[in-house]
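Handing you this structure, nothing more for now.
A single protein chain has been removed from this complex, and every other one stays in its place.
Just so it is clear, A and B label the chains in written order, and each chain counts residues from 1 on its own.
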Amino acid sequence: MKTFAKLFSSLRLKSQDCGKAGRGEESLEFLYYFADVFTPLSFGLLLLGTIGGLILGATPGLSPTMAVALLIPFTFHLPATQGLILLGAAYTSTVAGGAVSAILLKIPGAPANIATTLDGHPMARQGKGAKALQLSFLASAVGGVFGVLLLIFLTPLLSEWALAFGPSHLFWLAILGVTVIGSLDSASVVKGLLSGCIGLWLATIGFDDIMGAQRFIFHPSLGGGINIIAALIGLFAIPQVITMFAKGRQDNSAEVLVVEKHSIRDAIREMMRRPKALTIGTLTGSIIGLIPGVGGQIAGLVAYDQTKKFSSEPERFGRGHSEGVIAAEAANNAMVGPSLVPLLTLSIPGSPTAAVLLGGLLIHGIFPGSDLFDNHPDVAWTFINSMLIGQVLMCIFGLYVAGLAARVAQVPQSVMAAIVLGLAVFGSYSVQSSMGDVYVMASLGVMMYFLERFGFSAAPLVLGLILGPIAEANFIQGSMIANATNGMAPYFLSGALNISLIVIVIASVAYSAWMELRSRRYTSKEEIIG
Amino acid sequence: MSMPSLPRIQHILASGVVAAVGLWVASISYTAQPSEAFLFPRMISTVFVLLALWTFFKAVLGWTKVGNGISARQLVNLAPGLAIALIYIFWAAKAVGFYTAGTAAFFILLTLYDPAPHNALKSWIKRIVITAGYLLVMYGLFAKLLKVYTPREIFF
Partner (left out) sequence: MRHLIASAALALTALTGTTTLAEGYPERPVMMMVSYGAGGATDFQARIVTMTAGNEDALGMPVAIINKPGAGGRVGWNWFATQADADGYTLAAYNIPHFIAQSVKGGVEYSAESFEPIANWGADPAVFVVAADSPMNSMNDVVNYAKENPAKLTFSGAGLFVGHHIAALQLEKTAGVKMAYIPTKGGGAAAMKAVIAGDVMGGVNNLSDAFRAQQAGNVKILGVFDLERNAFLPDVPTLKEQGYDIDNASVNFRGIMVPKGTPPEVIDKLAAVVPEMFKNARVASKMKAGGSPMHIMTRDEVKEMWAAREETLKELLAGL
C-alpha cells in the first residue's frame, strides 16, 4: 500500500503555487493537462460522446453498458487518450440521460436510474416534467463533479477503501439493500417484500455462478439466466406500453402529458434549498460507487432511501418530491468518478464499463497503476479532466433537452406505445444479440403489467434481481473462506467494517418499522397494511 | 357474506398464481441436486412462500386494499394490441426479420390505436409517413450506427 502513497504524493495539494502548476512542481498536476482536453479532436469527441450519450441514454431500451460496449471497436482505432475520452463521456452522459425516460415515461435507462422514476415520474404527471429534468441534470452535474474531484485528490485513500470491502462486507451491503426493498415504491409493505422475493428468485435462474449448477431452467431461453438490462426494459417499458393500449382508441388530446415551462434559475434556486438531499445523494453515491462490482447499480437507490430516512417529511417521497430526484441523480453521477479508482490504481475493473476502459488502455500497451500515472500522465490526466468538463457539458445540453421535454410529451399515445415496443425489442436484443433475452423481456413485462394491477411493483423486484447474485456469491465465498479459517461467526460478525454495516442494517430496519408504526397511528390501519 | 366483486376474484386469482409459483419454487429448491447449489434458493423461497400465502389469504378474506384490478373495458382495449405485440415478439421478429416485422407491427398498432378516422385517405397517408420515418430511424440507429447484428430478413 505504501507504493500508492508514494505514487500519488504528487497529487497532494502543497501550497500556493496552484495557479502556475507546472510539470516540475508536482502539485495539482492535473491542471497542467487541462489544455489537452481542448484540442479539436479531443473536444470534438467529448462533445460527440456527451450529446450522443444523452440521446442514447434518453432513448428507452438503450443502456449505458450497451452504449459503451458498442463503442469498443472505436477505441481500437483512436489514440488512447481520445478513446478513453469518448468512452468516459458516453458513460457519464448515458447515465444522466437515462433520467429523461425515467422521468417522462417511467422507463429507467439503467439500473442507476430506477430511483429517479420514484419521484421523477409523479412530478411529470403533475405537469412538472421540465422542473424534474432540470433538477436531475443539475444534481447530476454537482454529484458528478464532486465524484471526479474525489478521484483527482483522494485516489490513494479511496483505493485502500475500495479494497477494504471483502466478501463479508459485500454480503452485508447487499443485505442493507434488501432492507430498502419493503418500503420502496409500494403502497403495501408485504407486497413490496413479496415483489423483492420474486426478484431474488428470478436472479437465481440459470447457471449458478460459483458451482456451475443449472437452476430453474424450464425454458432454453433461460439458459443464460435473466439479463438485468433485458429485465429492466421488460419490467418498466412493457407495462407502460400495455397501459397505453388499455386506454383504447380515444381522443389523444386528453391523454398527452402536460409539461409546464420552468425557468432554469428557479431550478437552481430549488436545488439550493435542498442541500440535505444533494449532500446525502452525493456522499452516498461516491462511497458506494467506489466498491468494485456492487456500487453503480445500487448507489441511486441507497441514496434515495437514506435521504428519505433523514428527511423531516418522508411521507412526501414517492409522490413527486423534488428531493427524491435530486438525491437519486446526484448519487448516480457521483459514483462515476470513484468507480474508476480500482481500475486506474490497481488495474482491477470494478464494473463492466471499467473493464471496457481497461481494454482501451491495454490495446495501446498502457497498464493502469503506476505505469499509467508515471509514464503516461498525459493520458491519465487528460482523461480525468475530460470527465470534469464532460459533466459541465452534460449539464448544459441536459438543460437544453429538458426544454424539449414538452415536445416528447406531446407524442400521441398510440405512436408512443408503438415506438417504445419497438425500442424494447431492439434494445433487449442488442444487449447480447440474443432472441432469448427478447422473450424474457416480453414475458417479464406482460407478467409485471398484471402484477402491477394488483399492488405489486417493479422497483423492488428489480432491486431483488440486482442484489440476489451479490448477496449469494459473497455469502458462499465468505463461508468458504470462513470455514477454512476461523469459522463463520468471526468472519461475518467481527471487524469494524462488518459491525458498522450491521449497525446500519439494524438502524435501517428499525427506522422503517418505526416510520410504519408512526404513520399507522395517523392514518387508518386499512390503507397501510394492504 | 356478499357476492365477491370482480376485483376481489381477480385478487384471489393473482395472489393464488403467485403463491402457486412460490410453492413450486420452494418444492424444487428443497429437492433439487446438488443441494449445496440450492442453499440460497431455499432461503429465498421460504420467505417467498410465507409472504405469498399471507397475501393469498388476505385476498380470500377480502382484506386486500392495494391494486384496482382490471376492468372488462380495459381488457377489451388492450387485447388486440397485446396480441399483435406477442405475435411480433415471439414469432415474427425471428421468422420474418426484425425490421420487416417491427415495421408491420408498428403500422398495425398505429392503425388500431390512432384515433384518426379510418375512412379518410389523409389519415392513412399520415400513418404511412410515420411508419416510414420509424423504419428509417430504427434502421439508421441499430443497423448503421450501433451495428447490431440482427437475424436475416425474409425479403433480403
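Just so it is clear, a residue touches a chain if its C-beta (ideal position, glycine included) is under 8 Å from a C-beta of that chain, and two chains touch if they have at least 3 such contacts.
Keep in mind it's a predicted model, so treat the numbers as computed, not measured.
Asker: Tell me the shown chains the invisible chain touches, ordered by label.
Answerer: A, B
Asker: Which one touches the absent chain: A:G224, A:P377 or A:G403?
Answerer: Result: among the candidates, A:G224 touches the missing chain.
Asker: So one chain is hidden, and I want to know which residue out of A:D208, A:D305 or A:E329 touches that hidden chain in the complete assembly.
Answerer: Among A:D208, A:D305 or A:E329, only A:D208 touches the chain that is not shown.
Asker: Determine which one of A:G109, A:G144 or A:P349 touches the chain that has been left out.
Answerer: Of all options in A:G109, A:G144 or A:P349, contact with the hidden chain holds for A:P349.
Asker: Among the options A:G293, A:G445 or A:G464, which residue touches the chain absent from this view?
Answerer: Looking across A:G293, A:G445 or A:G464, the contact with the absent chain belongs to A:G293.
Asker: Tell me, which residues in subunit A touch the chain that this view leaves out?
Answerer: Here the touching residues of subunit A are 1, 3, 69, 72-73, 76, 163-167, 206-214, 220, 223-225, 292-293, 342, 346-349, 352, 354-359, 362-365, 367-371, 432-434, 436, 469, 473, 477, 480-481, 483-485.
Asker: For subunit B, which residues touch the unseen chain?
Answerer: Against the missing chain, subunit B presents residues 99-100, 103-104, 107, 128, 132, 135, 139, 143, 147, 149, 153-156.
Operating definition for what follows: only the chains that are shown with their structure count from here on.
Asker: So in the complex, which bits of subunit B are touching subunit A?
Answerer: Residues 10-11, 14-15, 18, 21-22, 25, 28, 32, 34, 36-41, 44-45, 47-48, 51-52, 54-55, 63-70, 73-78, 80-82, 85-86, 88-90, 93-94, 98, 102, 105-106, 109-110, 112-115, 130, 134, 138, 142, 146-151.
Asker: In the complex, go through subunit A and note every residue touching subunit B.
Answerer: Residues of subunit A touching subunit B: 70, 186-188, 190-191, 193-194, 197-198, 200-201, 204, 208, 211, 213, 215-216, 241-242, 244-252, 412-415, 417-419, 421-422, 425-426, 429-430, 433, 435, 438-439, 442, 446, 450-456, 468, 471-472, 475-476, 526-527, 529-530.
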